[in-house]
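A single protein chain has been omitted from the complex, and every remaining protein chain is retained in its original position.
This part shows chain A:
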């Protein structure tokens, strides 16, 4: 009967697909290619309402096979992709974009550029929201390629500029690249999303032409617009921009403060702490202590000598001045039940001593102050240090012994 026929056709289609998949996952590209040629017949009766329909499947599988097949060439890949573009209208832009990526990976930058330009001029019926988004992406990537040739020409000019040589045509072309790139890059970064690469390029362009206000506005928008995902990189770019332009400490600090709120474990927290420690204001130094404590909460910072030396320096300062011990007390309060096991175990004392003496020095100082001279970490490290006759460990021991009562005050 016809229904049975349909069912069996469907079954063999599924089986064929699973064979292809199997072959691909075992890197048997030739076998996969053979099965794919059978699978193409499944297009004949494609009534499927599945998430990924056969024509999309063929495109995805086909390009993957052609990427790996030992006998395939760029020419074959191109002709396959051209066919795929006509196979599904809804997918046209996506296929174009991936085609361009493939060309770029093979160093064919001009072809990729042409491809993207062609895709841009493509129109089909009424544009849907998805198509609109994809079109913006196509334009953005073309803008990126314009940026690329702009920066190439810029380098030529800069090099030759040193020789006192000027080429008007190169300069003109460079400016036209700039205009083309700027228009497209500006569009994409208006759409909420993560556009790190595009933003960086656009800001670079603007900065080169001295449009700092626009650049600042773009970065501010990227960092603070609540429609965008909370992207820590956005704040990093803003901070770097402000730093490049010699902005006041105050604005640098406020940029980093937000970064600290989003990602307390960011690498820039060391700079932030250093900046805050130098400040004359009490509130800022207090924040600095908070920042460095918070960073050291994270597993990725456990062996960061810089961070430990920042903390050691600040803790030492506070202990010597005997002011603001309550700051340490407050920070220590939420950590005293797990930092000893996390940072100051005997096992870690041994390992840190073996692997990194300066790390163990900084940590021992902090441990000695926070936990007293009888804590395992301090005891082990100072003992080893004195045994090895290293001067600074002897001074460390003296210092901790002298301030041994601090830990009673901060943990009380």
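The definition used in the following text is that contacts are C-beta pairs under 8 Å (C-beta built on N, C-alpha and C of every residue); 3 or more make two chains touch, one makes a residue touch a chain; residues count from 1.
FYI, contacts and distances are computed from a predicted model.
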{"item": "Omitted chain, identified by the protein name its UniProt record gives, among \"Large ribosomal subunit protein bL17c\", \"GPI-anchor transamidase\", \"AP-2 complex subunit alpha\" or \"TAF1C polymerase\"", "value": "\"TAF1C polymerase\""}
{"item": "Options A:67, A:320 or A:395, residue touching the unrepresented chain", "value": "A:67"}
{"item": "Selected residue (touches chain absent from view) among A:90, A:133, A:243 or A:383", "value": "A:133"}
{"item": "Interface with the unshown chain - residue positions in chain A", "value": "4-5, 8-9, 11-16, 18-19, 21-31, 34, 38, 41, 51, 63-64, 67-68, 70-71, 94, 97-98, 101-102, 104-105, 133, 137, 141, 144, 193-198, 229-233, 262-263, 265-266, 297-300, 334, 337-338, 341-342, 345, 347-348"}
